[in-house]
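Every protein chain but one is kept in place in this view of the complex.
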Amino acid sequence: MKYFKTDIIELNLGPQHPATHGVLRIKLHLDGEMIIKAEILIGYLHRGTEKIMENVNYIQAMVWTDRMDYLAPILNNFGYILAVEKLIGITPPLRGEYIRVILAEFSRIASHLVWLGTHLLDLGFMTPFMYAFREREKILDLLEEVTGQRMNNSFFRIGGVAADLPDGWEERALNFLESFEKNLGEIEKMVYENEIFILRTKNVGILPLELAIELGVTGPPLRGSGIPYDIRKFFPYSSYDHFEFKIPTGEIGDVYDRFYVRMEEMKQSSKIIKQAIKNLPPGDVLLNDFKIVPPSKEKVYNSIEEMIHHFKIISEGIRVPKGEVYASCEGARGELGFYIVSDGTAKPYRVRIRPPSFYNLQALEHILPGNLIQDAIAIIGSFDPVLGEIDR
Amino acid sequence: MKKKFPGLNIFFGKLEEFVSWSRSYSLWPLTFGLACCAIEMMASTDPRFDLARFGSEVFRPSPRQADLMIVAGTVTKKMAPIIKRLYEQMPYPKWVIAMGICASTGGPYYKSYSVVKGVDEIIPVDVYVAGCPPRPESLIKAIIFLQEKIRREKRI
Partner (left out) sequence: MEDLKKILKEKFGEDVDFKEEKGELEIIFSEDILFDALKFLRENPFLFFDFLIDLTAVHYPYEEKKFAIIYHLYSFKFSKRVRVKSFIEKPYVKSATSIWKGASWPERETYDMFGIHFYDHPNLKRILLWEKFPGFPLRKDFDMEIEIPNPDFSEIEE
């Protein structure tokens, strides 16, 4: 049998592409349709967040953290606030912690719904995209009633949350969760029994467990390969140990397993929200310490002491003791960590953000060779990178 | 359309008016989402704020087949030559909407060392939309402004 002499083609899966999730650029070396080498180039959305955060004070620096992982903005705020509170040494009141958990889990469900819609759109289904975004609109309505904005809502404060829940919000949230689980079952039936979906996702893009641990992968890709590593269970924060929930895992780490892990996570999040709403304790939502939290307006207008506290906090910022701390929370894509170095003034000396998708995307260079080019699109979608947090 | 005879389906008008009327009601955008504003652009195509009823039936991924470029998100210096090349690849007539404050003036990143302070340093812009991110209704209002602007144009 005679073989033709072929060359290796270099193809650019460029920054502007309908199927890469953001401005991601991959240089593929192809032999026919088989990928031989993949080189990932990032940095097209580098905005200099870490340098900007060194020039503003701790209260103002929270605004830039929402815009990193723009699909689940509340979870970014969560990580930053945990680090600053650990540095100062305070804990918010219990009602504030429960409200934080409720909003964080809603944000996680909203992020996974965008993943669901766009991943299935890459694989060829157009209907689940519309269904997923319909559910997401209802969640964004609920968030808008509490925080005032649909996306990029910097709602958390050092010492609690900014405001209490409005009247009747709990019933609306519980009604939504009932209908959400039914609609999710509808999408599952459409997808799990579909032959094309199974052919495109089973045994494709396998990430072996030892390679995942060596590369520092966390989140659904690591849980799809077998280990139930979740920061909410291993290093519990903000009273997550009061709730009961399971951590779903996969078996071999292919695209189907990562899909299954994220679908089950949405159901577990809805279980956490129901438990939190049923057991919500009464009380304050913000700490009563006036050196850290500005007092309310009635007190400011009526007493000179509170007015001085308010003036000092707004004009200078809060004083944070000298030291360094590393705190992490479970983001929608993995372990989102913040390492803050403080030198005793009102502005941070160094803020380092540990983005989960940065480490997950490193794994892509090792598992893309050996697959066909159409599998590359399915694998990128199953890792779910968000370029806002990779490039910061 | 200038004159209409009652009872008959006949319209009189100039050729430029017909051409700009048809161009304004069939704008096809290019998929160019960069950052957070891209998610609100995607949300404006979902069943609640349907953008397809205003004529933007499909979002074309290739610049040779699109006539509207919605720059949604922060423009960094590393991405600037690529935007210029994509704009040059679009055929005439073409329009640009700068969505969000990052694309209009640099936004919350105006002090950064690697952000272009507004996309109008690189390409000419027709409509600016404020907001961080702007609601889908703001984007639809911007497209309606653009449609009125196109209907005032007098070129073929």
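So that you can tell them apart, the chains are marked A and B in the order they are listed, and the count of residues begins at 1 in each.
Note that a contact is a pair of C-beta atoms (placed from the backbone, for glycine too) under 8 Å apart; a residue touches a chain by one contact, two chains touch by 3 or more.
Nothing here was measured: the structure is a model prediction, and the numbers come from that model.
Novice: Could you tell me which shown chains are touched by the chain that is not displayed?
Specialist: When the entire complex is considered, the left-out chain reaches A, B.
Novice: Pick out which of A:17, A:86, A:172 or A:299 touches the chain that's been left out of the picture.
Specialist: Reading the full complex, the residue touching the unseen chain is A:86.
Novice: Which of B:13, B:47 or B:81 touches the chain that is not shown?
Specialist: In the full complex, the listed residue that touches the missing chain is B:81.
Novice: Pick from A:306, A:335 or A:375: which residue touches the chain that isn't shown?
Specialist: Residue touching the chain left out of view: A:335.
Novice: On chain A, where is the contact patch with the chain that was removed from view?
Specialist: 41-43, 46, 48, 50-51, 86-87, 89, 211, 213-217, 227, 229, 234-235, 323, 325-326, 328, 335, 337, 339, 341, 349-350, 352, 354, 358-359, 362, 366, 391
Novice: Residue by residue, what part of chain B touches the chain that was omitted?
Specialist: Residues in contact with the chain left out: 77-78, 80-82, 84-85, 111, 113-114, 116, 122.
Basically, only the chains that are shown with their structure count from here on.
Novice: Just give me the whole-number Å value for how far the CA centre of chain A lies from that of chain B.
Specialist: Chain centres of chain A and chain B, defined by C-alpha means, are spaced 30 Å apart.
Novice: State the interface residues of chain B toward chain A in the complex, per the touch definition above.
Specialist: That would be residues 31-36, 38-40, 42-43, 46-48, 61, 73-74, 76, 78-79, 82, 86, 108-109, 111-115, 132-133, 135 of chain B.
Novice: List the residues on chain A that touch chain B in their complex, please.
Specialist: It comes out as residues 14-18, 22-23, 43-48, 51-52, 55, 63-64, 67, 70-71, 114, 130, 133-134, 136-137, 150-152, 387-388.
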